[in-house]
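The following block contains the structure, expressed as structure tokens.
Omission of a single protein chain aside, the complex is shown with its protein chains in their original locations.
Chains: A and B, in written order; residue numbering restarts at 1 for each.
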Amino acid sequence: MVGPTASLSPLVRADGSASYQCPSTGSNILGSVNAPVELPGRRDALKPEDATVEVFVKPGTAPASVGERYVEGIIRGVVGRLILGRERGYQRRGVVITLAIVGGENVSRGDSYLTLLPALLHTALLALLSASVPLSMTFSATVLSVDAAGKITREPSAEDAAAAKSLHVLAFSSKGHLLLNESQGAFDFDTWERVRERASAICHGTSVGEDGDVAMVESADGQPLEGTIRETVEDQVHRDYSWKIDAA
Amino acid sequence: MNKEAPLSISERDFILNALREDVRLDGRAADQLRPLNVTFGEEYGHVKVQLGRTSLIVRISAEVTKPHDDRPFDGLFTIAMELTAMGSPAWDNGRQGDLETYVTNVLDRVVRHSNALDTESLCIVKGVSCWSIRADVHITDYDGNLIDAACIGIMAGLQHFRRQDAVVKDGQVIVYGLDERVPVALNITHKPLSITFHTFDEGKKVILDATRKEEQASEADVVIGLNNAGDVCFMSKFSGSGVDAMVFVDKTSVALEKVKEINAIIDKALQADLSKRAKTGMLEESRAENDRQPELEV
């Protein structure tokens, strides 16, 4: 299993940015965050004491339509819960997240965005970290497909996803909370439970068995996604502060 | 607040005074481009253009559709550019500004109206089906001269792109996958590019490839679109103060030189990508053969 690759702050003008590639689904996302900025015409926002989070998803080779609006809502829901919008400087301001699909298959009109959703979520998170937007915690997400035989595939390609019986996107916070559960297709509760366990293992690298034992499953799924995110950030911090770290 | 922060008086005066001494902020000469880097992605028609601190990604895509009723022999070609908050915090998502309208219009005229892409070659069945080619321009960093950078990206993308092969059999259109049949390159009739000039000091100083700060400090801009043969396909002076007619005459020859220079850079990048593809393609073929006859190898 080849894990995703990511980099922080590839762009110059935006306050924060990230690029993210997932080889198994073939997706390649570029994300930017501008925050805190003044949002024109929205001064009487619904929450005057909080920041307003805006998410914009730009498809690579087609005009944006309902599919993008739908997935924007999901992303806004997840990151909106983590952003500390009451911190100094953020109240009544906007956090503008822009995600462009710059590589890989396009989601055809009317199709769900579930296969791309984890990549979009990770890009948004990394761009927020790059812009130093205050967050309560981080998260990691994955997409799993279940075929007719009940076999679970991690981060399926477009063809596998189309052939699957059900698709599931799960996101876990760095504290282990289940942050997002989006499913599509027919499945029973046992299947979902298996999916959740596998997803948790992919994100955190550990799965808690029924007897409470913590089993390491790193070998099967490579490095847990949480670790990939942390390493990406650490690499960038080392680059940014090499003048300080080398001198010490 | 869909606006870049205005320049301060100090910056405006300094840029002008420096130009009077023929000095630019990045040490370039008046007729010198910023470093240009054109790279291609894994997919056909995926181009990344880096011009100084301005960067963008162009993606070309194709789908089968129905031609317009009044032009049954023509395929479709669209250039789509949307300025998002990614390129500059001054741009609003989902709201079209003046800059977006202006740049889209110029790109349309330089590339599309000059018939750089032969749309008749996109026809599959007269009046029934044709290819629709779409160029999506994603601005990732904005530091001036969007028009020229986007033009470079679109033209490089069109030359790099390969569409799926389609044939008509018994009145049915069959589209073959990229791995089933050798994909087809687009029919490019000529390679127009735009060169944008900005004027200062009552038209006495003219520079090309301005940065964002230089654009803001300038009096007027002049865009000249032409191809390697020197055929001028577009010329505009959209706004700002007056420009002497001789500037157009003088600068057209400078523009021709620059177009040749840029087209050479694009050609070189295309060649490099082609040979890279040929190499990996051969590797894959040989690997496939090895897979089939493992015993013979040993």
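One rule holds for everything that comes next: a contact is a pair of C-beta atoms (placed from the backbone, for glycine too) under 8 Å apart; a residue touches a chain by one contact, two chains touch by 3 or more.
What we mean here is this: contacts and distances are computed from a predicted model.
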| item | value |
| --- | --- |
| UniProt protein name of the chain not shown, from "Phenylalanine--tRNA ligase beta subunit", "Exosome complex exonuclease Rrp40", "60S ribosome subunit biogenesis protein NIP7" or "Large ribosomal subunit protein uL4m" | "Exosome complex exonuclease Rrp40" |
| Sole residue of A:Ser7, A:Gln91, A:Ser157 or A:Gln184 that reaches the chain not shown, by the stated touch rule | A:Gln91 |
| Absent-chain contact - pick from B:Phe14, B:Tyr102 or B:Tyr176 | B:Phe14 |
| Hidden partner interface residues of chain B, rising order | 1, 4-14, 17-18, 21, 23-27, 89-90 |
| Interface with the undisplayed chain - residues on chain A | 8-9, 15-16, 34-38, 48-49, 82, 84, 87-89, 91-93, 129-138, 173-175, 229-230, 233-234, 236-248 |
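Please note the rule applied: only the chains that are shown with their structure count from here on.
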| item | value |
| --- | --- |
| Inter-chain centre distance, chain A versus chain B - centres from mean C-alpha coordinates, in Å | 31 |
| Residue numbers on chain A that touch chain B, as the complex places them | 11-15, 17, 28, 30-32, 34, 37-38, 40, 54, 56, 58, 60-63, 96, 98, 100, 102-103, 106 |
| Of chain B, residues touching chain A in the complex | 1-2, 41-43, 46, 53, 55, 57, 59-61, 80, 82, 84-89, 92-94, 134, 136, 138, 140-143 |
